[in-house]
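Missing here is one protein chain; the remaining ones are kept as they sit in the complex.
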């Protein structure tokens, strides 16, 4: 069931793969990997990392709310049937929020790694998942910030991702700040916030403002600038991300995400629902 | 292995049985029954109540730290082998102290029933399990008050017991207050504190001071007064406790506590150790 | 004590204006049948408390039952925004209490402990959260003098939880995502459990995870096979994502929405 049947461009698909690979490479063996809800990109990256250089990582899976060693194949909302029976520990959210998160974030071990997806990001790497427009009468009410207010104010290092690098996402001023950014040039450190998009990787620079540190292959500075709503800094040591290796792509396409669910995150809402219907019909045995 | 072989008097043994029966009769069906550590008397009473009028009670057993429906036979420190495999829930002490105890004590349902054993009790029903003499350099350091400071300041109704009614236990002034008594005639209510001894039952009266409400059979007022270190009030409706029924004694001696472990609590420390050795030899197959 | 009853009897005990917590998380083990029963009466002016809201919360908003919603996320995961929630927020027709994972967890834990608040590190002030939550009060630590935030205790009128299995005494087994469910019955005046199946206590104890909610905190047990659909209930039912898509599509017109509500409500009766 090829993605070419949707209006999703092969170039964008390639960029998504590049994002997953870049995320996976940021993971160190032994990290504590926090999965989000319906966040296929980071989950694909976690599984890829576990398959390759980071087999000792533990995942915290909200699909089942479990601690999980090992890997699994992404599913359309059925992950709990893979996680629950194989989990080492079952948790509730008081245990997570009053024990596990503070112990790891503030206690310092193991390293907490999580990729969060915000609706807006400002130049200091602060984020918004609450509303577009005025809070009291929003133009668009967003689902909510979940644990981002808690994690972003505790973390020493914080990862965001966005599969659609646009001026709507990268804004000079947030409509609401629900995720803390770099705390300022004195309090924070370089790379406090790292943002992965489909075009590039940005990280907090010496002043605290985001600067582009890596561009994905076949992306230009102009394309990044014209899709960013604030003036961008560029790292002196700007690099191009190495593309996925053949082995990495094979793992991704064969073991981790054969259905290409990671691309769902890059579609707009209408196209995503159409694609979901297609995938579900396909799973049910119909022709795609 | 008869208790007549020890220096423990048959009269005292009868009084202990009377205490167990009186405790059991204070239990209502559906109560939440908190067991102590090495407290054979209340545990015997709980099991007796479950066998008779209160089968729906749940026990919180520190031997295994579990919630337990049903009954068991008392053992010399091996209760966890009966409780753990049959428990409905396993708990840790953060769950107990931050969730279960406040929910039941202050939330109000089900009714919490617990019998605590203090070293000293004063006229208002306050208690001491911390030290005899000055706190900094005690004549006798006691084991500690465990949960009594917490429970006695939260409970609307609080039960103490002592298997040896003496002037050393019932004192005008505590050496250290580790269990709150009746909060005073305005704040508290009658029967806020109930104390069961081998001679009688006392309960907070209208002024908050303990008054004798029930005497055990064959006990005189003079005996109680001469063994109490403060001036005693006597309830207008003073009653004599009905003695154990034949059925109650049969349950106690056959199903609940065939080894008579409840009497251990009434012995002084040397006699108790001797008796423990005797019982252990007996269990190991030697003649008693 | 046999606590079994039917859905109508149990739901009738919920009062207009009650603060009602809904168990489960986003699209997993949600009390959908119970939410439909609340909508059918209909109950009004509810304050819904949910760690993360999904279809059960959105349908209650769509049916006009909700005046206030407390959650840290309400949405349909990969299917997208929760339509009625999004619309009601835009219209200003419901009050939203903006929670985070920590604030809601702290508030329920405080209620469970019966203390008036729990202290949170002051760093949350680096976001705009405190501007929309004036009840999260800044104060100085009485011990270290550092800036802290007092998260007020949150007691509930009602907790409604769908569980994998229960016995007639209200003991519950849940498998997988426990969300905040084990704490809800300890802070609610009334706890209604809807259960995929009713089993003997011994069978319940033998299930993976055993008993997570002791029956003494449960008021009513409602047998409700498939009562979480289209959300999942491990291990009995998988998430029916088509059902979630149908729901989202139905919200595009008032007629389709009324039809969805009618069909769904009838399906549960």
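Per-chain numbering from 1; labels A, B and C assigned in written order.
Quick note on the criterion: a residue touches a chain if its C-beta (ideal position, glycine included) is under 8 Å from a C-beta of that chain, and two chains touch if they have at least 3 such contacts.
Bear in mind that the values here come from a model prediction, so they are computed numbers and not experimental data.
Contacts of the undrawn chain with the visible chains, over the full complex, involve A, B, C.
Considering B:153, B:168 or B:239, the position touching the chain not shown turns out to be B:153 (whole complex). Residues of chain C that touch the chain left out of view are 114-121, 137, 139, 141-144, 146, 148, 150, 152. The chain not displayed touches chain B at residues 37-38, 40, 62-66, 76-78, 80-81, 83-84, 90-94, 96-98, 101, 126, 130-131, 135-150, 152-154, 176-180, 183, 264-265, 269, 272-273, 276-277, 280.
On the side of chain A, the interface with the absent chain consists of residues 30, 32, 56, 58, 67, 69, 88-90, 98-100, 102-103, 106-107, 109-110, using the contact rule stated above.
The rule we apply is simple: only the chains that are shown with their structure count from here on.
Here A-C and B-C were compared by C-beta pairs in contact; the pair with more is A-C. Chain centres here are C-alpha means, and the one lying farthest from chain B is A. In terms of Cα centroid distance from the overall Cα mean, chain C ranks first.
Chain A and chain C have CA centres that are 27 Å apart.
Centre-to-centre, using mean CA coordinates, chain B is 42 Å away from chain C. Looking at chain B, no residue sits in touch with two or more other chains. Chain C has residues 109, 183 in contact with two or more other chains.
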